[in-house]
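Just one protein chain is left out here, and the rest sit where they should.
A and B label the chains in the order they appear, each numbered from 1.
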Amino acid sequence: MNLTKRTLLGIVGASIFATAPIQAFAQDWQPRKPIDFAIMAGAGGGADQIARFIQAIAEQEDLTTRPLVPNNKGGGSGAEALIHLSTTNDPDHTILVTLNSFFTTPLRQSDLGIDIQTFTPIAMMGVDPFVLWVHKDSGITTFEQYIDTVKEMGGEYVMGGTGAGQEDSIVIAFMSGAYDLDVKYIPYDGGGAVAKDLAGQQIMATVNNPAEAKGFYEAGDFVPLLAFSDERIPAYPDVPTMKEMGQDFSYYNQRAVVGAPGMSDEAAAYYQELFATIYETEAWQGYLESESLSPLWMNADEQRDYWALQVENHKALLAALGE
Amino acid sequence: MRVGEIVTAGFLALFSIYLMWKSTELPIGYIAGTGPGGGAWPFWLSFIMLISCLAIAFNWWRGTSPPSQSDEPVLDSHGWRSLIFVGGGIIGFVALVSIISMYGAIAVFLFYYTWFLGRHSLVLSLSMAIISPIALFFFFEGAMRITMPSGLPFTDPVFNFLYDIIY
Partner (left out) sequence: MEVLSLLGNGMLLSLQPLNILMILLGVTMGLFIGAMPGLGSVNGVAILLPVTFLVPPGSAIIFLAAIYYGAMYGGAVSSITLGIPGASTAVATTFDGRPLALQGRASLALVTAALASFVGGTVANILFTLFAPLLASVALSFGPPEIFALMLLAFATFVGLGGDDIPKTILSICLGLVLGAVGFDQISGAPRLVLFEYNGFLQGIGFLVLAIGVYGIGEMLWTIDQTRGEVTATTPKMTLKGMASDTKEATKRGWKGSMIGSFLGFFVGILPAAGATPGSLMSYGVAKMVSRNPKEFGKGSIDGVAAPEAANNSASTGSMLPMLTLGIPGSPTTAILLGGMVIWGLVPGPRLFVDEEEFVWGLIGSFYISNVAAVLINLAFIPVFIWMLRMPFTILAPVIFVLSIVGGYAAMRDIFDLWLMIGFGFGAFFLRKFDYPLAPAVLAIVLGPIAEPTLRQSLLLSSGDPSIFFTRPIAGPITIAALILIFLPAFNLIRRKLGNKKKPA
């Protein structure tokens, strides 16, 4: 269960040379209508912030002739968004900001009949690492202490997250399996609510993206114990990784943009170039750094291979979760 | 009204039973150590709905509620007419949205209502039917950036023209 981006790039590396460039003739396609910029999450979450940030960059740099119109479709763990894209009658003007529920939701709800390989790859804007946080008043400062505390509490240790089958629950399930931990898991409806209840000590620990816990970390309320990234996160140099603990595990939330199934090649090429331009802007690069996202730029074919790999990985992870 | 009251209650009772049945897809019991299952909330609330329906039927039988004492028809001929013409108009409106776009449907509906149902002058009806959708277009698409359905592809030239104006 190794999700590192390096192995992944190794796997797909060979295919880069095998595919011919297709973008050469695409320059003349321009959107004629406002672009439906669907978001696989409700207003205010991490994905929503990213979508609105991207929209603001496009607006500021005047990159599109028609505006990107954010459209929150967070219902059913992203099922609503996937259906929205699959059934759109205008695939050339419909794109989606995704997270990992892009992989897990079709697996968990197979009756939706969604095949993600029919979607059109556009851009991988970065991947968001996960960190284990506790409140400073708990007195816990190291991962070892955390393990001891959880074991002592014998099933009374309370963690919060965004729900069964969601990204953080996958990480928590892995951790519980690897260290034989028994925690109470309370599902919330969003990362913000989780952070608030950790700050209010209604719950004892969370696994969250740095972006969502950063404010509390800087105020000294939250203590990071462990990162689930491949290498130490630059903004948290003193926080060890799961790999250093001897477990071959890392997990990221993808922040990718995909197009609706059936999008024309010309439109796909237009969006790929648009998001490549946005990716290169100073504003986006600054965002990646300040919010501790890791860059993981890929071309369209690499994205497809990445999807296939992630689907396999998540199948295994969800099976381990007992789903 | 007397018949309508019991028919409505009966329909709601059937709906409650359907909701109860549908809720049982998830556990409806109290799971030891974790509280109620995922279907418990809707199941037991639907159960209360069913009980309420029985109470309503009992009140109907006793004749305590005003509708159960009334011999008036639920809808007289005028009532049926207005329901069919107004309600039907709204259904037609929404059906047209996916064909001739939201704004086209608004124009048709406003004209239908003001001219045919409202018996207003042709000039007033037409000007309302033309001005309102255009004003709404600039408000929603231009100012609010909310894209409304544009119907089947044959409306594209009109929308392309309008989008060229606002962006």
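Here, a contact is a pair of C-beta atoms (placed from the backbone, for glycine too) under 8 Å apart; a residue touches a chain by one contact, two chains touch by 3 or more.
Because the structure is a prediction, the values reported are computed rather than measured.
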Write out, one label after another, the shown chains that touch the chain missing from the document. A, B
Selected residue (touches chain absent from view) among A:80, A:231, A:273 or A:301: A:80
If the hidden chain were put back, which residues of chain A would touch it? 42-45, 48-49, 52-53, 55-56, 59-60, 67, 70-71, 73, 75-77, 79-80, 83-84, 108-109, 112, 158, 163-166, 184-189, 192-193, 195-197, 199-200, 202, 214-216, 218-219, 221, 287, 291
Which positions on chain B touch the chain that was left off? 1, 4-5, 8, 12, 19, 22-23, 25-26, 30-39, 41-42, 45-46, 48-49, 52-53, 55-56, 59, 65-67, 74-75, 78-79, 82-83, 86-87, 89-91, 93-94, 97-98, 102, 106, 109-110, 113-114, 117-120, 128, 132, 136, 140, 143-149
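Following the convention adopted for this analysis, only the chains that are shown with their structure count from here on.
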What part of chain B is in contact with chain A in the complex they form? 141, 145-147, 150, 156, 159-160, 163, 167
Please give the residue numbers of chain A that touch chain B in the complex, ascending. 32-34, 36, 65-67, 69
